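A single structure is presented below for examination.
Complex shown without one protein chain; remaining protein chains in place.
Now for chain A:
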């Protein structure tokens, strides 16, 4: 039994969620008394690969070829399965990112592994059947899932595990498996990044607003508050349905589920579908002029007040605090 972790790169560098998943995989490897190998696919600088040792990967398989410069789930799954076979890994860990969601089932099917995606904490490895707590019912519940197969795949939700710097060394090796031609049918034409700021699923702080803002022209103050906090912006379903904000910002049961340290909800009443998507947030602040808004029932801190009055003053107060 050894553990393999896939380290997804974004434009050639690793985001925080990668170090989370490496820290997580290292903690599992330690409890299984085995070592952790990372696999990186695409062009990543040597220094970034070596830095994976800080989080416990004692070996890095580096796959860098022209065919695999950009993510194609079919081909990447073949490479990861080949690597698992080569090093004899029975457990493969990756991030439950958008790419991870497209990749994990393909990897699991190739090695006939049970798959637990959306893991939210360390698994129980006390028996051969690893047991994983995973998010289900869009944040309304957790499903405790037992992986009964010999090989196993776990996909970790972002912001679910802390970074653990172990400070170890790593060796980087070139790995060059054969890629079946059929795996390269999908071709990436373009990658469009709509934000150069922190992205919503990875954000540690999220500033979210709803219909209480009255119109898209009023989002300036939400963006200002997000900027001073280094936060991502989000919205409720009625707001994205009305086209005030893009669908990718819609948090809730039929949007995305987030798990930041701090979720600030402004002018959102707190429908059950929205609450489902934010229940994994560590701290929730609600600002709403209606003291009866259901959101206050699940909030840690609340301000009853008009967003147009409170938000600019809150932004100023945070600026002042950050200035000290």
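What we mean here is this: a residue touches a chain if its C-beta (ideal position, glycine included) is under 8 Å from a C-beta of that chain, and two chains touch if they have at least 3 such contacts; residues count from 1.
Here, contacts and distances are computed from a predicted model.
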Listed names "ABC transporter ATP-binding protein", "Electron transfer flavoprotein beta subunit", "FtsX-like permease family protein" or "Anaerobic glycerol-3-phosphate dehydrogenase subunit C", matching UniProt entry of the absent chain: "Electron transfer flavoprotein beta subunit"
Of A:29, A:49 or A:115, the one touching the omitted chain in the full complex: A:115
Contact partner of the left-out chain, one of A:156, A:234 or A:285: A:285
Touch with the omitted chain, as defined above, among A:35, A:58, A:86 or A:138: A:138
Residue among A:190, A:217 or A:292 touching the omitted chain: A:190
Contact set of chain A toward the excluded chain (per top definition): 10, 15, 71, 73-74, 77, 97-99, 101-106, 108-110, 112-118, 131, 133, 135-149, 182, 185-197, 199-202, 204-205, 229, 240, 247-248, 250, 253-255, 257, 261-262, 272-273, 279-280, 282-286, 296-306, 309-310, 313-314, 317-318, 320-321
